[in-house]
Structures are given as C-alpha cells and as structure tokens.
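The block underneath contains the structure these notes are about, expressed in structure tokens.
One protein chain is absent from this view; the other protein chains keep their places.
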Amino acid sequence: MTGEVCVVAETLRGEVTELTYTMLAAGRQLANGLKTRLSAFLIGHQVERMTASLGAADRVVCVDDPALVEFNPQAYLHVVAEIFGRHTPRVGLFGHTATGTDIACGVAQRLGAPIAVSCRTFTTEGGEPHYSSLICGGKIIAEGPLPGPCCIATVMTGGYKAEQGKVVKAAPVESLPAPEGLDALRTRFKRYIEPPAGDVDITKQAIIVSVGRGIQNKDNLAMAEELAKALGGVVSGSRPVIDQGWLPTTRLVGKSGKQVKPKVYLALGISGAPEHAEGMRDAEMIVAINRDEKAPIYGFAHVGAAVDVLEFVPVLTDKIKHIHCA
Amino acid sequence: MIERINFWGIPHGVHLLGYVVPISCAVVLIWRLGARARLWWKVGRPERRWDHIGLRLRRVAKYAIAQVKVLRQRFPGFAHVAIAWGFFVFFLGTALATIDADLVRFLRGPVYLGFKVLLDVFTALALVGILLAAYRRFLQRPERLTLTRAFSFSLGLVFVVVLSGLLTESLRLAAVAKDPMLQPGWTPSLAWWTPAGWVTAQIWLASGLSSAAIDQLHLAMWLGHVALVGLLFVVIPIGPLLHVLTAPLNVFFSPIDRPIGRAAPAAATDGGGAGTLRAFTWAQLMQGDACTECGRCQDACPAYGAGQPLSPKKLVLAIKDSLAPTAKSMAGNGMPAFVGGVVEDPTAWACTTCRACATECPVLIEHVDLILDMRRFLLAQQRADNQLTGALSNLRRYGNSFGKSDKQRAKWTTGLDFKIKDIRKQPARTLWFVGDYASYNPALTEATMAAARVFQRAGVDFALLYDAERNAGNDVRRSGEEGLFELLVQKNSVAMNKCEFQEIVTTDPHTYNTLKNEYPWNGRAVQILHYSELLDRAIREGTLPIRRKLGCTVTYHDPCYLGRYNNVYDAPRRVLEAIGCRVVEMPRNRDRALCCGAGGGRIWMDEGQIKERPSESRVREAAGLDGVQIFVVACPKDLTMYRDAVKTAGLEGTIVVKDLIELVEEATREENAVAPIEAATTSA
Partner (left out) sequence: MDIIVLVKFVPDLVEDLEIDAQSGLLDRSFLRLIPNELDEHALEEALLLKERHGGTVTVITVDTGDVDESLYTAAAKGVDRLIKITGEGFDQGVTNQALAVIFQSVMGDMAFDLILTGTQAVDDLDGFVGAMLAERMGLPYVGYVTRVEAENGTMVARKEYPGGLNADIEVRQPAVLGIQAAEKPPRYVVTSKVMEAMRSATIDEIEAPETPIGGSLPVSRMSVPETGAHAEMIEGTLEQIAEAVANRLREQGILA
C-alpha cells in the first residue's frame, strides 16, 4: 500500500455502502494519474463476502477481528492508523460520512498528514494529486494540491457515478493481522436503535415533493401535502424541516437520511446544500423552486424557477388538479 | 306650600333605624372593601396613579357616571344605565333629604316637586331596567354572561330594594290621598309629580284597606326597605355587585400617563414579567375586582372566536380568584404560579394585542398589559414556541424576522424605474420607513412599489433609510422581548438621528404605532403619518392628481394599530371616496373591526388549535355585503392574511383583496401607461 492510493471501504452492518464505489471510482482515477496501484482497505469481522464487490481495486486488504464487527470509532481509527503508519499510502480516501469522518481526521493527525474534506472530484497535475471540494453550503468550490508524502481526503457523492466503481472482477485479497490494543479502548459499540417503523418508505416512491427552509413554518406544510396528493406522491424534507419536528425522521432526505432516486423530485424552498444533495441528486428529474437564483440546487436541478414557494405551489397544485379533471 | 316631611309616618325613635341601619351597614361595606383593597397593595407592585386628579375625576364622570362605554351596546347598555342612574339618583336623593332634614330645609314647593319627580321617574326606569336585565339574563341567556346564582341573587336583591322603595312611597301617597292633612299642601293635582308612585298607590286605594292598615303597611314596607338597603350594603363588597365600588375606582386609577399605543414599561424584576400575581401592579390586580363579568371582551376577542385558549374575561377573573390564595401564601415561600398555573402558557401566547377587549370594556380594564407582562416572563423562562424564538433570533441578528440579510432590505426598489433618495446621504422632507413585511415579503413587493409610484406622482420629497432600517420593534415588544425592542429602537434612532427629515410616512400601522407612540424623539419635531394620512393631505392640497374615478363598491377594513390604537378612521375613507369608490361598511367596522390575527407576534408563532381563523370570518363578513367587490386593507400583514383567507375560505372570484395604495395607484396612473405586472394572487 505504500505510496499507493488506498480507499478505506465504508461498510454498514456487514454491507459495503454505495459511497465506497464512488470512492473506488475516484481512487481509480487518481491511481491512474499517479501511475500507481489502487488498494481497497476493508475492516470488520467475517468480511470475506464483502471483498467480492471491490473489484475496481487492484487488491483488497482486510483486517478481520471480532472487535471490529460493528463500527467502533477508536478501534477503527487505531487499526487504520496503525496499518497506514506501517504502509503509508500516497493518498488515503475515506467516506465523508459519520463513520469515515470520525476516523479520517484522527488518522491524518497521527500520520502528521494534511487532510481535505468534502472532496467531490480529484485530478492529477504534473504527477501530483489535486482535490476539488464543495464547501459553504455548496456555494464555494475550493481546489488545491494534496501534498506528499501522504495526504488524506474524505469523499462526498456527486463527483463520480457509483457504477464507475463497480467492476465485476475479483481482486486479490490480502489479510493483515489486527494490531495490538483493541481490547484497551475507551469507546465501545453498545447497540443500534432502529429507525421508527415509518408510515411511508420514501425510497420506494416515484414522485416526491420535498420541502426545505423555504416553507417557513409548519402550517405551510399543508400546501406541499396537497401538491403531493395531486401528483400521487409523498412529502419529504431536508434537515432543517426534520429538526424542527415538522416531519418525522423517516421523511429526511440527505446524508443523514434516505437516499432517493424517484422519477420526479420537486424541491420546494431547498437551497441544495451538499448534505441534502447527497440524498437526491440522482433523481431522474429534479424541479427546483427557490426564490434565490444563486441557490446551489440550480447547479444540478433539471428545471427551475426563481419564484416564491408559498405563492407558486398553490398555483401549481391548481394546474395539476385541472389537468386531472380535464 | 308643600314640603317634605322627614320620616313621614315613622314613629319617633323607630326613625333612628333610618340612620343606624344604613350607617352601620355602610361601615361593614367600607370595612369589607378595605380588606379586599388591602390585598391589592399587599400582593401588587407599587405604581403611581394619584396624579392629575382633575383629569381622573372627569374620566370617572364620563365612564362611571355617564357610562358611555356601557352604552356601546344599545339594549343591555340601556338596561344597565337605567338601573345605575336610578341608584345615582337614589343616592343623591337620600343625601338631599338628609341635608333637608338635618341641616337646612329647602325641599319645599317647586324644589320639592322637582325632587319628587326625579326620584319617581328614575325609580320607574330602574325597575324597567331590571326587568329588561332579567329578560336578558334568564330568557335570552347570551353566552358571554356568567349565569350563576350569585348574579341572579344580586339582580333580585336590587329589584326588591327598588320595588320596596316604590311601594313605600306608594303607600304614603295612598295615605295622604285619603287624608291630605297628613301632608299639608298636597292636592290631588300634585299627584302626577310622582307618577309611578301615584299609579301604584291606586292599588291600595282600590283595595279598600283602611287608613290604619295602610299606615301599618307603610311602616312595615319602610322597615323592610331599610333592612334590604342594609343587606344590599353588606352584600355589595362580596358579590357581583362589588363592581359598583371598584369600577369607578378602576376608572379613576386607569392609566393616563401614556397613549394607548405605548405599552406599559417592564417591571425591573428579573427581566420583567409576571410569573405570580406579585409581579402585577396593585392597579392591575384591582382590575380583577372591577370586572363585571359582562363578557364583552370575550365576544370581541379574535382568539376566543377562533377557538383558541384565550378568554380575556376568564383571564381577568383568574386574577380575582387567585388574589386571596396568593396573599395567604406570601408568608411562606410557595406562591402559586399564575401563568403556568392558573393560566396556561398558550393563553398568554394566543393574544394578537388587537385591543378589541380593552376597547369594549366598560370599566376600562387593560387586558393587553396583562398579556404583555406574562409574555415577558414566559420568554425569559424560555417557554415560547420555536417559531417565535426563531423569528426573534433572526430579528436580533439581522434586524428582520425573515432571516434575510439586512443588505437585501431595499432589494424591492430594483423593480422601479426611478431611484429613491437615500436619506443617509441627502435630506428629504419625508422619510419613508418601509417596514419588514413590505420590504422582504415577495408577495408584497408589488404593493410597496405601488406606494413608491404614488408618492412620486404626489410630488412627495421622500427618501429611504435603505440598509440602515431595522424592524421598528412594535411586535417584538408585544411578543415580550423588551430588551430586543430597546435594541431595535436604539439602532433605528441612531440611524435616524443622523438624517434630516421633517416627517415619517409608513405603510405599516404597526411601524406607525411604535414610531409615533414609543420612540424617544427627544423634543425633535417629527410628524408620523400613515400613508393614508399623507395621501389624504395630498388630495386635499391638490398635489395628487386623480386621473380616473374607479367607480367600484368596496368595503374597508380598519387595521387594529391604525384604528383602535391611533384613531385613524376617516383619512383612508376620504381617500377611497376621492378616488371614486363607494364604501360599504361591514357590521364590525371602525373600533369594532375584527383583527386579522397576525398582530402581537402571532404571525411569527405556531398557529395552534384553530376552529375558524379570524381572517376567514372577516372575509366572509365582507363577502356577505351586497355588491362589494373589493376588500380594502391598509396594512401589509392584513394584505397577506386576507389574501390567504380568501383562498382558504373558498371565496376566490367572489371578493378580491387590495391594499388602498393599489387602488390609489390605479386611480393616479397616467393615461396610456402600462399597468405593472400583477401577481397571480391579485386576479380581479
């Protein structure tokens, strides 16, 4: 792994997540540009069956230990830091997630390496890797080099298609022993708390009407519900809406919520910040209504109108209803 | 010459009861009243309300004697006034009689006759009033009245007191009629100076009772009357009749030191606000005892009408009910919580501060001040809903409730084809203080721009504060955030003090109210105008050319902060007439207008449980008027609230909501000018 590009695979409950494939696609691009190999690093317990899907990498390195069966921040950090310490990669890629970011920064700190977060895409220029990150709610792109001898980066969705990282080919698997010290840790996984049994599984819906801060208050939710009903779809929301308690967490779309790929996603009063975009940018058609013409959502929506949500939605609902009656 | 005979027909010695009973019972009355009043001072904060005695006495004459507010409702008003004035006259009559008996004789001849007819007519009126009141209480049974036994007893007691007085006099007249020597100078022709008494006397005269029997009956009736009067005295301070004493007191002590548009200052205790009764002033506590439970405040309250947990009447009575328990527990340290205990949090938050309650209240209770004190407490305790605190956070950080940058405040001006002056750089006669809603709400931009065009057409020399303008603070104060209000006042004042202007105009009545009544101008002569006043002036002075008469039939909704708070009712109506609109009044007009429900920070709060929105009730009221096509408003919040209400009430196509400025804009537009693009919501 030394001097290579290494993707620390993201897993959840024994499954490799979609983001890992995006990371592999990014890693492949970097590895090609740097003329080096791409390794996938897999941590967990009884991981053999997960290795099969990581074919985009040149090889898969595993550390398998019962103490690693569920994500434990200190344990995972310790393993990665130890392994990277002995076999330092040129670029270490982590997922920009609750699990990836917990350990990426610690690993970078321990290696004395710089770290770039929220990376979308990478390039190589003159044999040096470069990052491009989306920050400030998606309003600013920051770019720069990833200096050697080692640099860490966390990867967000959107820069590469997950398909690019899914290769049907078995990569050779190597096992490394778990480092010492996994029994003397100060964090311990206790239990999962399952999400509440939801009314609706929004990931299975073809039509989603989603509301953001732009609806201003709970009372205006009704107009979104009406539009959803007229279209035969359901209502979802971005983080601020769920945090306020206007919709249950089962309706949250975004990084911390559900990832949805409906036929139509109507984003009402949603700015399109990366955390939300992660949950819906793969929708077939995104219609964005946001008063602010500069809202980041217009950067990846298909259709948009810079009008006031509260004024427009009733007009649209009316139109839909008339079409259905006609 | 006829003259009054003191204690006619009462044996000497027995007549002393006529002094002993009323005086001793009056002592009990005063003692009981004092015991109650002592609680106000024991529990309540101090407050100075003994100044301007002359003005206060004049107010007592107007509200407690002439009872002008009671008469706002004709039928019950008449009944009450008949009873009350009856008793004023009885009291006066007794005083005159006592002077005549014990000091100087003057009740003789025409003076005596005048005295008699006055007493007699008012006796009859009082009885009529009582019967009408009984009809109202026992047959009509309106919801707003408290129909308990205590009230029925009081009415009954008052009835028998007056009746016994009438009967006593009628018996005397019957006796004198049979033997005129019993009152020298009396002739049957004088009988009609006591018409009610004389008519009643016919009963006795026709009954065939002997003179001796009539004498005895008279004595018995007199004793009965005296006893009943004594009973009345001792009962007044402990029942519904307490208002007879406390209402005039409440009127006397009612606040006169500030315009009604200026909220009472916060108490200095712990960020202000009332958690227990101890934080109210003694005068506020007295209100609980002055309340007559008439319920007019409740009937007028938009929150109550919407099914929300606020009844102004119940709130005031809660003070009355909690006073004694609070006083009792003051020795220990466990005073009962008022708000959060007897009164629940949502009650305090449901109020729109529209003042319909205080405007109706016959005894001048200030309900809104109570609500404000409670809100100040609740907010300091962090017991407010997140939407409100979110809006307040935005106001604190950005100076507007929308959470938008203060630099965007004048973005609406980009739609105009002319540039408005910046008052920070150039002087102007008129500063236009635009306000949050008119500036930031996208649905209102059209109306704001219309105002700009109209001002220009009227040749007004006007300018804006642009980014330096902040929310004026009216509703921030009424939400209970006194500190933030002061901060906003300071920021706006600092900005305005650097600028040169003579008057301020605003399209927002809330802004108007606080600038006019609460901002410290420190002697600077600044006139504050609502735009309807400015237009009214311009039309009168001929500086605003009206190019066409609109010829439509409209109804006009009086905004709470323009009408009830600041008495501006006619200027907008004159403007409407000047532009050729025929104004048809809604049943609830002028100071009876029904609040749209947005005031007092309500527009920033969670709507809560609603049975029927006041705004929907209002547009239905307007739609019920024959031929009225347009519902005219003069406040940006009214504009958004009523446009929404027309939609949710399903009245689109029946009635359309327009701001006065939009109509004036139409009426003053140049010939052949292109109409500005109308938002889809203003479909005519």
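Every chain is named by a letter (A and B) in the order it is written, and numbering of its residues begins at 1.
One rule holds in what follows: a residue touches a chain if its C-beta (ideal position, glycine included) is under 8 Å from a C-beta of that chain, and two chains touch if they have at least 3 such contacts.
Keep in mind that what you see is a predicted model, and the values were worked out from it rather than measured.
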{"item": "Residue among A:Val47, A:Val79 or A:Ala108 that touches the chain left out of view", "value": "A:Ala108"}
{"item": "Which of A:Asn72, A:Thr121 or A:Ser238 contacts the chain that the document leaves out", "value": "A:Asn72"}
{"item": "Residues of chain A (touch criterion as defined above) contacting the omitted chain", "value": "12, 70-74, 77, 97-99, 101-106, 108-110, 112-118, 130, 133-147, 151, 185-196, 198, 206-207, 231-232, 243-244, 249-250, 252, 255-259, 263-264, 284-288, 293-307, 311-312, 315-316, 318-320, 323-324"}
{"item": "Chain B residues that touch the omitted chain in the full complex", "value": "266, 271-272, 379-380, 382, 384, 386, 389, 392-393, 396-398, 403-405, 407, 480-484, 486-487, 677, 679-680"}
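Methods note: only the chains that are shown with their structure count from here on.
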{"item": "Between chain A and chain B, centroid-to-centroid distance (C-alpha), Å", "value": "60"}
{"item": "Chain A residues within the chain B interface of the complex", "value": "217-219, 244, 291, 307-308, 310-311, 314-315"}
{"item": "Chain B to chain A touching residues, read off their complex", "value": "386-387, 442-443, 606-607, 647, 679-681"}
